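Let me begin by handing over the structure; questions about it come next.
Excerpt of the complex: some chains, original placement.
Note that the chains take the letters A, B and C in the order they are written out, and that residue 1 is the start of every chain.
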Amino acid sequence: MPYVNIKVTDENVTQEQKQALIAGTTQLLVDVLDKNPATTFVVIDEVSTDNWGIGFDQVTKLRQLADT
Amino acid sequence: MPYVNIKVTDENVTQEQKQALIAGTTQLLVDVLDKNPATTFVVIDEVSTDNWGIGFDQVTKLRQLADT
Amino acid sequence: MPYVNIKVTDENVTQEQKQALIAGTTQLLVDVLDKNPATTFVVIDEVSTDNWGIGFDQVTKLRQLADT
C-alpha cells in the first residue's frame, strides 16, 4: 500500500504526462517491491515557480535568466 | 502539538464538511492522546482528480468509468 | 481514497492509541465525505521531541520546563 507524492513545478504538465507518471510509478512499485497496484496511490503536486526555490532563488527567476 | 494533513480529491468539499473534518480530527487527538487543541493543526489538501492515481489510473478516468 | 498523515511527538504512543487514531480518522472520512475505508490510508509519524519546535524552542526543552 505505497503512497507516492511527486512535486514538480507547474509548467504545463499535460494529462498524458500525468497519466505516464502515475502508471510508471505504480509499475515501479510492482516491479521492485511486488506491491498491489489497487492500493498504490500517486499524488502529483504542481507547484508555482514563484513558490519553489533552489540555490537561494525562485525558479521563476532562474527560468527568466535561462531565457536571456 | 499534533499536525494532521488530510488529502482528498477536489470534488466539491463544502465549508461544512471542512469544518467537520477539522473539528472531528482535533477532537480525536484530544480524546486519544490528550493533546491541546490550541496547538493542534489540521491542513486539508484538495487534489485534482487528474493528479491522483490509484491502480495505474487517474481518478478522473475511474470516475468516468464509474459513471458509464 | 483519502490519505491522512498524523504527526505527533514520540512520547510513548501505545498500540491501542495508534489503532484508535486510525479507526477514528477513517470513520470521520466515511461519515463526513462518504469515502471508502478500503482505500483510506492513515499514516502516523512519531517525531522525536528534539526534532519538533514551537515558539522558537525544541519540545524537549518545553517538557523540561513544564516539569520544573
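Brief remarks on what is shown
Keep this in mind: a residue touches a chain if its C-beta (ideal position, glycine included) is under 8 Å from a C-beta of that chain, and two chains touch if they have at least 3 such contacts.
These numbers were taken from a predicted model, which means no experiment stands behind them.
Shown here are 3 copies of a single protein sequence; counted across the entire complex in this file, the number of copies is 6.
Everything below uses one rule, namely that only the chains that are shown with their structure count from here on.
Distance between chain A and chain B, defined via averaged C-alpha coordinates, is recorded as 20 Å.
Chain geometry summary: the mean Cα position of chain A and that of chain C are 26 Å apart. Separating the CA-averaged centres of chain B and chain C is a span of 15 Å.
Touching two or more other chains at once are residues 7, 52, 54 of chain B. Per the touch definition, chain C reaches chain A in the complex via residues 1, 3, 39, 41, 43. On the chain C side of its complex with chain B, the touching residues are 1-9, 13, 17, 20-21, 24-25, 28-29, 31-33, 35, 39, 52, 54, 59. Those residues of chain A whose C-beta lies close enough to touch chain B in the complex are 15, 18-19, 21-23, 25-27, 37-46.
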